[in-house]
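Left out: one protein chain. Kept in place: all the others.
So, subunit A:
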Amino acid sequence: MAKLVSLAEGVAELVRDGDTVALEGFTHLIPFAAGHEIIRQQRRDLTLVRMTPDVIYDQLIGAGCARRLVFSWGGNPGVGSLHRFRDAVQNSWPVPLELEEHSHAGMANRYVAGASGLPFAVLRGYTGTDLPRHTTNIRPIECPFTGETLTAVPALRPDVTVVHAQRADRAGNVQMWGITGVQKEAVLAAHRSLVTVEEIVDELEPVPGQVVLPGWAVTAVAAVPDGSHPSYTQGYSVRDNDFYRAWDAISRDRDTFVDWIERHVRKAEVQA
């Protein structure tokens, strides 16, 4: 049964220096508040895993939490570049960032393999691209039945996966709906998991299209209202597109970025 914790406790217990950490959420349900807590607790040398690094990893990278990034698309959706990500790759600021780069289909299948307890996943993908030349864990594999050459990618097994969801009950059963991305797979692939939710309720009323993560498959749950902002939580909030646009200017310059993190993350008032 999942333990109910505060966000600070959850991050302190489950996210350690040097860990491989996946914060998932596909545009929707991105666990921003948990990312900010990781910055406040000054985690270092993390291997950050995420299909779309988005603004959340731009912040973690700029704050110096990451040593390595495993990803498939690193942009600010609909806006442009992630400037902290680019600065880390092009200028090693604030610390060098190693990349392990995949495609979305490859990353999704790597989580599926991790959740399934398999060492690797098979897909039709990457063939003919330059990705396998630089990402050494993309390998050809022959189908034992047809002889066809397909592509294998290794399972992702994060030390800890963090996701955000709409609700949980007091037993830690987690309910999410809307665009649920790859979160179920990412949680089940991980050794430990932390789920932040908008609210903890006595009873989970069924919702069409819901995904339920049973409490016994989750390590800890923390109530963090609006914990996905500037991403959104369907039924609770709308995406703050203005912030995503504003991030372009905030993140372009190192000093502006450092100042923003200082004021809005490190010194932010946080619920205990």
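In this section, a contact is a pair of C-beta atoms (placed from the backbone, for glycine too) under 8 Å apart; a residue touches a chain by one contact, two chains touch by 3 or more; residues count from 1.
One rule holds in what follows: contacts and distances are computed from a predicted model.
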{"item": "Protein name (UniProt record) of the chain left out of view, among \"Xanthine dehydrogenase family protein molybdopterin-binding subunit\", \"3-oxoadipate--succinyl-CoA transferase subunit B\", \"Hydantoinase/oxoprolinase family protein\" or \"Sugar ABC transporter permease\"", "value": "\"3-oxoadipate--succinyl-CoA transferase subunit B\""}
{"item": "Contact residue for the chain not shown (choose from A:A33, A:V182 or A:V224)", "value": "A:V182"}
{"item": "Options A:T20, A:Q234 or A:S251, residue touching the unrepresented chain", "value": "A:Q234"}
{"item": "Subunit A residues touching the omitted chain (full complex)", "value": "26-28, 51-52, 71-75, 77-79, 81-82, 85-86, 89-90, 101-105, 108-109, 111-112, 123-131, 134, 148-149, 178-182, 184-185, 209, 211, 232, 234, 238-239, 241-242, 244-245"}
